[in-house]
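With one protein chain removed, the remaining protein chains of the complex are shown where they sit.
Chain naming follows the written order as A, B and C, and within any one chain the residues start at number 1.
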Amino acid sequence: MASVRSLASVRSLRSGGAVAAALLAALVLGGVLLSVAGSDPLDGYDALLTGAFGSRYGLGETLVRALPLALIALGVTPALRAGVFTIGAEGQLAVGALAATATAVGLGGGAPAVLLLPTAAVAGALAGGAWAVLPALLRVRARVNEILSTLLLNYVALALLNYSLRTWLGTSTGDSTLQSDPLPAPAMLPNLLTGTRLHWGVLAAPLAAAALAWWMRTPRGLAYEVLGANPALAARVGVRRGRAVAGAMVVAGAAAGFAGWLKVAGVDGTLYPSVSGGLGFSGVLVALLGGLRPAGILVAALVFGALSAGADGLQIDTGVPASLATVIQGLLLFFVAIGFEARRRRRGVA
Amino acid sequence: MDAELILAGAVRLATPVALAALGEAVVERSGTINLGIEGTMLAGALAGAYGASEAGWGAGVALALGVGVFLGLVTALATLWGRANQLVVGLSITLAATGAATYLYELWRPTGTEAPNIPLAPTVHVPGLRDIPFVGPALFEQSVFSYAAVVLAVALAWSLRRTGAGLALRAAGDDPARAALRGVPVRATRTAALALGGALAALGGAVITVGYLGSFDANVTAGRGYVALAAVIIGRWSPWGALAGAGVFALFDSVAIQSGAAMAVPVEVLTALPYLVTLAVLVVVARGGRGPRALGQALPEDA
Amino acid sequence: ACGSSDEDGSATAATAGGAKPLSVALLTSGLTNDGGFNQWAAQALQKLQSDGRITLQVRQQLSDPNAAEPVLRQFASRRFDLIIGHGIDLSASVLKVAAQFPDVHFATTGDATLEPKLLPNVEGWTYDFGQFGYVAGFVAGTVKDVTNVGIVSGPDIPFVQAGLKGFVAGLASTNPSATTASTFTGEFYSAQKEQEAVRGLVAKGAQLVAANTAEGNGVAPAAQQAGVPTVGAAVAGSAAARQVNITSPNLDFTSVYAGYLDRLKAGTFGKRFETGTLANKQIGIDPVNTAASAGVPADLQAKVDELSAKLSSGELKLPSFS
């Protein structure tokens, strides 16, 4: 699995005929499923689009769901470019959310927002980054495959989250299901668009994208690219492989942990055991579909966010079961993956 | 805690994962990573349940194998002919298959109907030997699928070393461009591997429903496909290693279940332990050995 | 505007069957064909729908608040007449969304801690976990020659513990000398782990296995293979359960939902908390299957009926198990 070079082969996300064709194929297949389920495919897709963009609420929902995906994807990009396939975002987001919640709840409602917001954010990022330190060390010092170590630690993180919610961080209101106390109001990110869940934290995505764009244009960005493609050469030109790999992994972890804080302080308001809920894995997909480039990643995150928000609309307007919406999401992803590749090859990028 | 019980339970818990891992080992030896095995297992679990309830456990197994081959071929079509990213395609297959399994089960058994009657595949009892202390029940009183997994491991290990197909497979996974220069039909080889891998993953799923449970719900696989992926790596891409890797996880699961409330540690520690121990195992085995060189890479243009 | 004569009129009309049916959304944490908790709710509502009293939309597998909250919000923004979050893992989400939509009506289930958190537009429901477990334990204690009972539970959380304590008390009431062995699988849905847990309990001498909280579908098949009967397994959940399960308490939501509809019509919906018990017939007991085991006494159905009557009438009072 040493090679993730092929990953970079999925390039940018500008529109193209192949992508359109892929979308069409997915839509036709999904349409067949919709009619089998007894609803008009056109109504179904209308509902999907309306759910994602048709209302202020839908738009806010699309953006709010794209946000953690974008952050995770942007954060993991340097690692993927360096050929380090870390898929620990799921667990890193969980511990980030855990640390952020513990900080916010621990400081309590008496503290002002100017204190609560940054401390919780930093706690989340630090915890996410810290969760990446062990796999980073193992990879650098003991050559332990990072795909596996990060994957395994995801499960450990979830166990830790469950344990914390069952014990020291559990709600004091006596709820039977696992959850924390609600975050104090000043620890919550203010709403950006009334009538939606969109909050000010959404600005983190374009900022992070800009930071990534800058980084990729620095010599360091090139060094990581060389590291991913030819580690021997990277060593030769003085790139400190261990540091670069560990650094990238920790940055990816910090981004995921930060996304965990955004999730709790922006949307959930309470820490649940399901806080990551597959976001970590989807985030890596978003990075790949975005071609490991900032703009592509933002677009891919929006596509994912829209699909997820739209699926709700699809269910509610047409009565199509949630499971079918999942199938259609899978089909879209499948065909989009093929479409991007076809387009890339037509443009003759090596 | 009862060692005999834990061992026998570990074999049962390991069997579905082991079958999926055997298939995935072959797939990865040919140079592809298939993240779709989680979804394929669930599809196999449903297909197995459906076939078995309609026409007996054999039909269930056959139907599951068919579904697995189909999903394997779809993956091959997208990644080898469409050259789409393997990881994205795999996860999309898992997503779609998970949704489809839930949806189809609901069509089959709408709310308010009773659960289907799913006949179980037989358990093999070897009289006499099963009474051997500790290992008796683990080795000589298991579902036919457990024995099938061992037979498969033997067959796959032998084929990989000793048949032309095995050579072609290893060549395709190690260096597809050069393998193509040497006349290996790389795409066809990888496609065949994916079809076999899909079949075995689906079989692993069917084992859960048709081998043990006699029922289906959308959570029966519960992430076992990902455990199979881990087992392949722990097993250093060898069929025997895949069995062993599956066994490691199953053993801890079994210990956790059997110790139940008896242990003084929080349940989460038991949940996390197999993963931590696997990590420790990885640290020990990380040095030496290597995976297929071309694993996960896109097919070169001239192969 | 509540209680104006107009509305009274329409309520009367509705009872007569002439009014527009109410729109109801049901969100469940599991699948509604699970043979248990979720299926019972869906079936009760489907009955109301076929009676023409409501139109129903169902959303399943929403135990994750991340998934549930947007769905709740969408139903609320579309002004559904009643939105039911069915399952303890949905209650926090319901309360949160309900606070943002004060003019939409919600209902949810939970445990006793739910009551003080209810809002003017939210009603809550729970059931007597201890009584539920007690009935199952009582039945287990009547089976002849059973000295050791195994109990399989899901996650180790308070309401599951309450059911477990109820079970032990019920068992002691009919078989004081019986011992118990208990295992938690740690998850609600993990059939294969339940199976292994059953095998372990049987290997350690359990002659009967109880499925605490009636969730998983792994208990009955394993018990069947091991040759022991079960109590409390969801009978609709697997074919094996129909054969080896002696009986199981169940939940009947018909009167719960009828109550919601009545209060909505009457404009009195809100902030009400109800507990399902045998007395209000929201807890029921499956018919006894005497074929499940040779040790089932022939008169078990009569004994169960008698217990049910005593608990319903209050003649038998149980301590609090939570």
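Assume a contact is a pair of C-beta atoms (placed from the backbone, for glycine too) under 8 Å apart; a residue touches a chain by one contact, two chains touch by 3 or more.
In the analysis below, contacts and distances are computed from a predicted model.
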item: Among "Heme exporter protein B", "NADH-quinone oxidoreductase subunit N", "Pimeloyl-CoA dehydrogenase small subunit" or "ABC transporter domain-containing protein", UniProt-listed name of the chain not shown; value: "ABC transporter domain-containing protein"
item: Partners of the unshown chain among those that are drawn; value: A, B
item: Of A:Ala22, A:Ala100, A:Ala223 or A:Ala301, the one touching the omitted chain in the full complex; value: A:Ala223
item: Residue in contact with the excluded chain [from B:Val184, B:Ala228, B:Ala246 or B:Leu299]; value: B:Val184
item: Given B:Ala18, B:Ala171 or B:Leu299, the one touching the chain that is not displayed; value: B:Ala171
item: For subunit B, the residues touching the chain missing from this view; value: 159, 162-165, 167-168, 170-171, 174-175, 178-179, 181-185, 188, 292-293
item: Contacts of subunit A with the absent chain, listed as residue ranges; value: 5, 214, 217-219, 222-223, 225-226, 229-230, 232-233, 235-240, 350
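As a convention for this text, only the chains that are shown with their structure count from here on.
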item: Category of the chain touch graph - line, ring, star, complete, other; value: complete
item: Multi-chain contact residues (two or more partners), subunit C; value: 61
item: Per-residue overlap in subunit A, given as positions that touch at least 2 other chains; value: 166, 321, 323
item: Residues of subunit B touching subunit A in the complex; value: 33, 39, 78, 82-89, 91-100, 102-103, 106, 218, 226, 229-230, 233-234, 266, 268-269, 271-272, 275-276, 278-279, 282-283, 286-287, 291, 293-298
item: Complex contact set, residues of subunit C against subunit B; value: 31-35, 39, 42-43, 46, 58, 61, 155-156, 182-187, 189-193, 195-197, 199-200, 203-204, 217-218, 221, 225, 236-242
item: Residues of subunit B touching subunit C in the complex; value: 2, 4-5, 8-9, 12-13, 102, 105-106, 109-118, 120, 123, 208, 212-215, 217-220, 222, 253-254, 256-258, 260-261, 267, 270-271
